[in-house]
Structure formats: structure tokens, C-alpha cells
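To start, the structure itself, in C-alpha cells.
Coming up: chain A.
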Amino acid sequence: MSNVSDLFNYWVVVFLMMAGFYVVIAQGNLIKKLIGLSLFQASVFIFYISLGFVEGGIAPILEEGVSNYANPLPHVLILTAIVVSVATTAVGLALAVRIHEAYGSIEEDDIQTLDLEADDPDEAPSDKPEDSPR
Partner candidate 1 sequence: MRDLFAVAMMFGIYSLLTAALFMDLDAADVAFTEAAVGAGVTTILLLSSLRLTGRWERRPKHSPLLPLLVVGVTGAALVYGTLDMPHLGDPQAPVHQHVAPHYIENAPQEMGIPNIVTAVLASYRGFDTLGETLVIFTAGLSVFLLLGSRAGGRPRPGKTAIGEQPVLRLVVKVLIPFILLFALYVQLHGEYGAGGGFQAGVIFATGMVLYDLVFGEGDARLVVPARWLPRLAAFGILVYGSVGLYALLHGRPFLDYTVLAEDPMVGRHLGILLVELGIGICVFAVVLSIFYALSGRRRQP
Partner candidate 2 sequence: MNLLLEGLSAACLLAGSFLCITGGVGLLRLPDFFSRVHAAGVTETLAAPLLLTGLMLQMDWSLDLLKVLLIMLFLLATNPTASHAMAKAALHGGQGPNDEKAEEDKGSIS
């Protein structure tokens, strides 16, 4: 633990992760939340790849006379994770699109208000003309 500045990669990761986390919990727009989630994911990718990094190594593609390679295992995990992340993001986007069709909004507050109105129709004044069919 002599040189703390060698840990900066983790701090970058933590910063990005917290930025994504903040967007997820503080923003009301569902698509923006999804972007925050992707930011979070990307920070995890950076974390893994920086774990696999070896000082003075090269990319894990064999060459003559080189014995020092970066660790291929994190690369494999993250390679697949990136493609999976785009697929899961797409599922989230599809859900957001459907929510927009059902509620007419993708703002979290609007959706909650509409849900409350749908739960007890007596109390809430129905100022929204088209109550969402669910």
C-alpha cells in the first residue's frame, strides 16, 4: 500500500458507477434511468478490464517471442456482457415504449399519479381525459 495513486482506476470506476447510480435514483424519466443503468454497466466493464491489465503486457493474441499478455478471462466475460447489456437495454426500451403507449408518459411521477387514480377512482379527480387502459 505504498503508492495510493496506483488505485486511481478503481476511483474512476467508482465515480462513473456513482454517476450512473445517481441518474438511476434521482431522475424521473424512464429512458434517462436506462441510460444511467448503462453508465453503471459500463463502469463495471471498465473495472473488469482494468483488473485484467498487466503492466508491459500486450493484447492476448499470441505473437512470437512475447510471454507477457493481458489476462484474457475478464476480456471474455466483458465481451459477452457488452452484447448482453445492449440486449437487456433494448428490453428496457421496449418496456418504456409500451409504458408510454399505456400511460402517455414515461415520467415516473405521472405514472404513479395515474396508478393512484386508477386504484381509487372516487378520491382522485379525473383531470386526465383518457384513463389508461391496462
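Candidate selection criterion: all candidates are chains of the complex that A comes from, given by their letters.
In this text, a residue touches a chain if its C-beta (ideal position, glycine included) is under 8 Å from a C-beta of that chain, and two chains touch if they have at least 3 such contacts; residues count from 1.
Values in this document were obtained by computation on a predicted structure and should not be read as measured data.
Interface record for this complex: partner of chain A among candidates 1 or 2 is 1, by the touch criterion.
Of all residues in chain A, those touching candidate 1 in their complex are 1, 3-4, 6-11, 14-15, 17-18, 21-22, 25-29, 31-32, 35, 38-39, 42, 45-46, 49-63, 68-91, 93-98, 100-101, 106-107, 109.
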